[in-house]
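Apart from one protein chain that is not included, each protein chain of the complex appears where it belongs.
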Amino acid sequence: MTTTSIEKPFNRILLTGAAGGLGKVLRERIKAWANIVRLSDIADLGAAGVGEEIVQCDLADKAAVLALMEGVDVVLHFGGISTEANFEAIMHANIQGTYNIYEAVHKHHVKRVIFASSNHAVGYYRTTDYIDADMPTRPDGMYGISKCFGESLSRYYYDRFGIETVCIRIGSSFPVPTTRRMMVTYFSYDDLFELLRCSVFAPRVGHTISFGVSDNPGKWWDNKKAAHLGFQAKDSSTAFTHLFPDSSAYPEKDDITTIYQGGGFLLTGPQYK
Amino acid sequence: MTTTSIEKPFNRILLTGAAGGLGKVLRERIKAWANIVRLSDIADLGAAGVGEEIVQCDLADKAAVLALMEGVDVVLHFGGISTEANFEAIMHANIQGTYNIYEAVHKHHVKRVIFASSNHAVGYYRTTDYIDADMPTRPDGMYGISKCFGESLSRYYYDRFGIETVCIRIGSSFPVPTTRRMMVTYFSYDDLFELLRCSVFAPRVGHTISFGVSDNPGKWWDNKKAAHLGFQAKDSSTAFTHLFPDSSAYPEKDDITTIYQGGGFLLTGPQYK
Amino acid sequence: MTTTSIEKPFNRILLTGAAGGLGKVLRERIKAWANIVRLSDIADLGAAGVGEEIVQCDLADKAAVLALMEGVDVVLHFGGISTEANFEAIMHANIQGTYNIYEAVHKHHVKRVIFASSNHAVGYYRTTDYIDADMPTRPDGMYGISKCFGESLSRYYYDRFGIETVCIRIGSSFPVPTTRRMMVTYFSYDDLFELLRCSVFAPRVGHTISFGVSDNPGKWWDNKKAAHLGFQAKDSSTAFTHLFPDSSAYPEKDDITTIYQGGGFLLTGPQYK
Amino acid sequence: MTTTSIEKPFNRILLTGAAGGLGKVLRERIKAWANIVRLSDIADLGAAGVGEEIVQCDLADKAAVLALMEGVDVVLHFGGISTEANFEAIMHANIQGTYNIYEAVHKHHVKRVIFASSNHAVGYYRTTDYIDADMPTRPDGMYGISKCFGESLSRYYYDRFGIETVCIRIGSSFPVPTTRRMMVTYFSYDDLFELLRCSVFAPRVGHTISFGVSDNPGKWWDNKKAAHLGFQAKDSSTAFTHLFPDSSAYPEKDDITTIYQGGGFLLTGPQYK
Amino acid sequence: MTTTSIEKPFNRILLTGAAGGLGKVLRERIKAWANIVRLSDIADLGAAGVGEEIVQCDLADKAAVLALMEGVDVVLHFGGISTEANFEAIMHANIQGTYNIYEAVHKHHVKRVIFASSNHAVGYYRTTDYIDADMPTRPDGMYGISKCFGESLSRYYYDRFGIETVCIRIGSSFPVPTTRRMMVTYFSYDDLFELLRCSVFAPRVGHTISFGVSDNPGKWWDNKKAAHLGFQAKDSSTAFTHLFPDSSAYPEKDDITTIYQGGGFLLTGPQYK
Partner (left out) sequence: MTTTSIEKPFNRILLTGAAGGLGKVLRERIKAWANIVRLSDIADLGAAGVGEEIVQCDLADKAAVLALMEGVDVVLHFGGISTEANFEAIMHANIQGTYNIYEAVHKHHVKRVIFASSNHAVGYYRTTDYIDADMPTRPDGMYGISKCFGESLSRYYYDRFGIETVCIRIGSSFPVPTTRRMMVTYFSYDDLFELLRCSVFAPRVGHTISFGVSDNPGKWWDNKKAAHLGFQAKDSSTAFTHLFPDSSAYPEKDDITTIYQGGGFLLTGPQYK
C-alpha cells in the first residue's frame, strides 16, 4: 500500500535527457513531486527504480515523442545535445526534437513545460554587460541558436495555446567551478533544484525566461523579469574563492573568451577555424 | 511632570481611520513619535488614552476636517473606505474626504502627509509582471480608482505648494497570509510600522510612491523609486510557507483572479455581474 | 426619402458638452458619421437641426445619463467643466459626471468612448521636457486632477469590461494662438476633427491616451503610444509665427508659468493665493 | 564591348527565391546593381536573360548551396517557404536552407547578406503596440519561428565572423492592400526596392533588423534601430484609403486576428484547429 | 536716424571665434538680432563694420574675457580650437577659455549662452548606433574631451546659477559634403543659423544639448531631448547624392574610421601613432 504517493503533487512528471549530466542529478530529487517519474533519453538509463518509468527514445522521432507524453502532467525538457556540435546533429535533436515535444504537449493537453535553455543563447554579450531576459538574444554557436529556437517556439505555444513554459538559461551547473568564468556562472545543484521547484509549482508562470545562476559576485544576469517565480539562490561561488586567488594575469586585449560571456564555447565546434 | 514627552520628535500627529484594521494596529505604536496622538474616525474610537485626542468625524465634512487639522505636525491618512464599494460611497469618503484633508493640510501649513494608498491602484497588472512606481496606474475597481485620485491630488499639492507626501501602496497587511496571493503581497505589521517610520522621519521625501510589502519571494513590486526612504523589510512570507504546500492545482487559463495582481478584488463590488 | 443617411457609418452618436467651445465646432462636422447626432449639455443647445436630438441634462444626474445613453453607438464625451474651478463643482460635473457616463455606457453595451481629457493632466512637466503618454501624470490643478480621474476610470472599464476609450489630452484648440505658449500647444479644429475621426473609426483602440496637438515646432508631446490611431496632424502653428516675432524678453527665472507646461493655469483657481 | 557593365557596383549578386512573388518583382530591378545576377529557386525560373545566371536548386541541399555561392559578392536571400506550412517543410527549407546559405557565405567570404525576414516574427504583439527591433520576438506560427531562427543565425555569423546582414521584416508587399490590416502593413514595391538599395550599399550595416513597411498611417513599427540605413519610405497606403471607407463595424472583442499584429496568419497552418 | 536698430531684439550679442570657419559665416547673419554685434577672436578680424565691435583677445586671458563680456546680452561661444590638437593647447583655449567665458557671464549677469560643442563629444559611438543627448559621452580625442568639459561646466552654471545654455553638437557644417561620412553629418549653414535662432529666442531653454545636423538620411542623432527648441531642419544631404554614387567598396572590417561615428578624427592628433 502506497499512501505516501497519494500525497505527491503530480501523478506523472516527464524528465527528458535523464541520462545527461543534470538528468542524473535530478532523477532522484524530483521523485518528491510525482507518483511516477517518467525518464527518457536516447542513451541507456539503467533499470527503472521504484516510481520510475524508463522510455528510451530519440526526440527527433515524432511518433515516439507523442507516445512518450501520454499521461504526463508536467515536463522537464532537458533532452537533446547539450554542447556545441555540428548543425545537422543539433537540428535533429534540439530543433526537430523540441518541436516534437511541444506538439506532443499540445496534443496531450499538458499545461506546463520547464525547458532547459542555456546562457549560450546570450553568449555574445560582453563580460562587462549586465543583461535581463528582455534583451535581444546573442547566441554564441549552433547550440545557443538552438536554444533561441526553443525559446521562440515555446513563446508561440504560450501565445497561441496558453501552454506555459519556464525557459531556464542555465549557467554552469557542476559540483565545483573549474575556471574563473565559472566563478561567475556557477549554478549549484541545490539552486537548480530550487529554481525547478519554483518553476513547476508557481501558480502562474505564463512564458518566463529565467537565468539559472547562484548568487555569485559579479554575475552578469538580472532575473527581474522572472521575479514572479520567487526563486532566491541560496548558494554562491564565494565558497570556492580560494581556488582562484587574486591574480594580475590580465587576459590579452583580443582574447574573445574573456571579452564575451560565452567564454571558451566561442572557440569550439565545427564553425571555428 | 512629563519630561519624557518633551523628547518625542513631534508635538502632535494625526491618524485618520484610527478605528480601522490598520488604525488599531498603529494607535499604540505611533505614540513614541509625538506628545499627542490625535485619532480620528467616523466610527467610535473608545476613550482617549494618555497622550491621545479623539475626534469622531466624517472626512467628507469639510469644516470638521479643517478643525481636525488644527495644531497637527504630520498626518497619517488611513481614513476612508478601505475595500471595494459603490462609487458614491467611495466618492464621498475617499475623493471628497481626501480633498478635504489636503485643503486642511494646506491651510494649516502641515508639511507632510503619509497617505495609505493601495496595491489596487495597480491591480490590473499581470501576476507575471514586475512593476515600479513610475509605470501607469491600472486600478482594479472603484476603490483602486479613488487611490489613484489620492496619488494625483497629493502630487499636485507637492508640485504646487511643496507639501510632501509618501503614498504607500499597501499590499496585504494582516497577521497571517490566508491565500496564496497573500504569500506575495504580505506586509507584516512590523514592516508597515518601519516603512511609516522611514516615511515620517526621512529629511526629504518630496512626493514618493512606495509599495508596502515585506520581503516575500515572488513579489511583484520594485521599490527603487522609493529607495531614498531607506526602508528595508525585515519580514517575509516564507515564515508561512508551510501553510501553502507545493501543489499542482494550476488555476484555469481564464481565471482573472490569478492572471492579474488584484486577485479576488476583481470580482467584488457593484460593478461585477 | 433619405437614402444618404443609410450610408452613414453609425446610427446614433452622442456628443456631451455640445454647447461648449469645442462642442459647437463639432456639432456640424460629426453629422457625416451618424444618422442621428444626439447632443447633450447642461446649457441650452437651441433647436434640434435635421438629424439632431437635443437632450439638456446634468451629467451628475445618474438617471438622466442612463436615459441619455439609450440607443447610442459611440460617445464623444466633451461634457463637464473645462477650466479650473472649485473642487466641489469639478467633482460634481467631472468626477460624478464621468462615472455616470461610464456606468451608462456599460449598461447600454456601448463599445467605445472618446474622452476629452486635457494637457492639464500633465501640466507640471517642464517646458523643456518631452513626454509620452506612459509617463506619470502631473496635474496642474483640480481640473487636471479630474482628467486624471477620467483616464483611470476609463482604463478600468477597458481592463474589466473591454469598453474601449481614446483619451485625448487636448492642447489649445482655438482658431488662433493668442499667447507664446499656444504656439506650442495649438490644436487646429481640422486636426481635432481628424484625430476624432481616427479615434472613432480605427478598428481597435483598446485604451489609448493621445495628445491632441497640431504639428507645431517645439511641441512637448510624443504621440508614439497612440501611433496605431494613424493620426497625422496637417496643421501647424507656423502659420501664426508672424504674431510672435523673435524677442529677447526672457521670462524671469522663477516664473512658473513658463517653467511648467501648464502655463497660466497654474495661477488660476481657488487653490492659488 | 560592354563598357556599361564595368560601371555596375558589383560583379555578381545572388537572389534566392527568384521565382517567388517578390523574387519576380526584383529580378529586373536589381540588374542595375551587378554585371551578373544569379537567380536561384527550387521552382522553374524560365530562361536566363542578358546578364542573368539561372541555378535551380533546393536550399536544403548543402553541396548545391555551396556551389551556388561561388563568385558571389552579395546575397539577397528571399528563398524558402514564405507562408505558414507544416513544421518539417519549414525546417527543411527555412532552417536547414538558411543555415546552408550562411555556411556557404562564410566559406566563400561573401561580406553581406540581405535576409528576407517577416513581420510574422513579431505577429503576437498587439495592434495597439508600437515596437522596435530590440524588443523580444513574438512569432505567430512556424513560419515566423523560422524567421526568428534566421535572425539569430545571422546575428551569430556577424558576431563571430563579421559577416554583415540586414534582416528585413517585410510587411505586406503587394501591389494593392486588400484588407484593412494591409493598410497598416503595406510595403510598396518601390519602397522595398529602396530599402534593399540602402541595405546593399550602406558602407557599414553590422547586423541590422529593419521593418519593411511604407509610410502608412497607424503603422506599428519604429525603425529607429535601423536609422543608419538611411531608408526613407516614399509611398503610403493613404493612396488606397478610398478602398476602406470609415466603418463602425468594430471587430469582436475576442477576434485575435485584430487583437494581434499577425492578423489572419494566426488562424492558418497545421497548428490551428 | 536709426529707427530700425531699435527694433532689433537684443542690444548687444557677443560672438567668440568670429574669425573661424563658422564665425565668418555667422558674422553677417546675426546682425539681424542685435544693435551691436561684438566679435572676438585671437586672430585678426579686419575692420569693424556698421554695428560691429571688434575685440581681439585670447580666451585664456581671464581679465580680457571679463572685459569682453561687459554689456553683453547673449553669447554665441564659437571660440577656441576647433580641431584635434595637443592637449596643452586645447586646455588653454577650450578648458581655461570656456571657464573664463562662464565666469564672465556669471559676473555680468548674462542670461544665456549658445555653446558650439561638437559631435566629437560622442565620436566613439558606432555608425550603426542611434543616440540621443542623454546617453553617456564618448569623446574621440582631446578636442572632444574639451567639448564634454564645456557641456559639464555649462550644466553646472545652469544648476547652480540658472544661466541657460544650449550646447550644439555640430556635425559637419560646410558648403558641400566631401566624404561619405559627411553625407550623414552634413549641417547646412541655413540649418545652423536656424538652430541658433531657435536657441537664442526660445523663451526657456534651461540646459539643452542639441545635435546640429540637417535632415540627412541615415543620421545617427535623435534630437528628441531638444524638441522644445522647435528646430526643424530644412536641408538634407540628399542634395549631394550624385557626388557619392552607390558603391560596393565596403570598408575593411577593422577600419575604425567607419566603425565609429568620429570618422577620420580618430586617427588625427598627437595621441595617434
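Letters are used for the chains, namely A, B, C, D and E, taken in the order the chains are written, and counting of residues starts over at 1 for each.
As a working rule, a contact is a pair of C-beta atoms (placed from the backbone, for glycine too) under 8 Å apart; a residue touches a chain by one contact, two chains touch by 3 or more.
Fair warning: this is a prediction, and the values are worked out from it, not measured in the lab.
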Among shown chains, those touching the left-out chain: A, B, E
Identified contact with the non-displayed chain, of B:L22, B:M182 or B:A202: B:A202
Residue, one of E:F149, E:F187, E:F201 or E:Y250, that touches the chain absent here: E:F149
Positions on chain E contacted by the hidden chain, ascending: 87-88, 91, 95-96, 99, 103, 106, 124, 134-141, 144-145, 148-149, 152-153, 155-156, 159-160, 260, 266, 271
Residues in chain A touching the chain absent from view: 126-130, 180, 184, 216-220, 222, 246-248, 250-251, 253, 258-259
Interface with the unshown chain - residue positions in chain B: 9-10, 33, 73-74, 111-112, 162, 164, 197-198, 200-206, 208, 224-225, 227-232
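Heads up, the rule we're going with is that only the chains that are shown with their structure count from here on.
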Third chains touching both chain C and chain A: B, D
Interface sides of chain B and chain C: same vs different residues, half threshold: same
Between chain E and chain D, distance of the C-alpha-averaged centres to the nearest whole Å: 41
Length of the line joining the C-alpha centres of chain A and chain D, rounded to whole Å: 32
Shared-contact residues (touching 2 or more other chains) in chain D: none
All chain pairs that touch each other: A-B, A-D, B-C, C-D, C-E, D-E
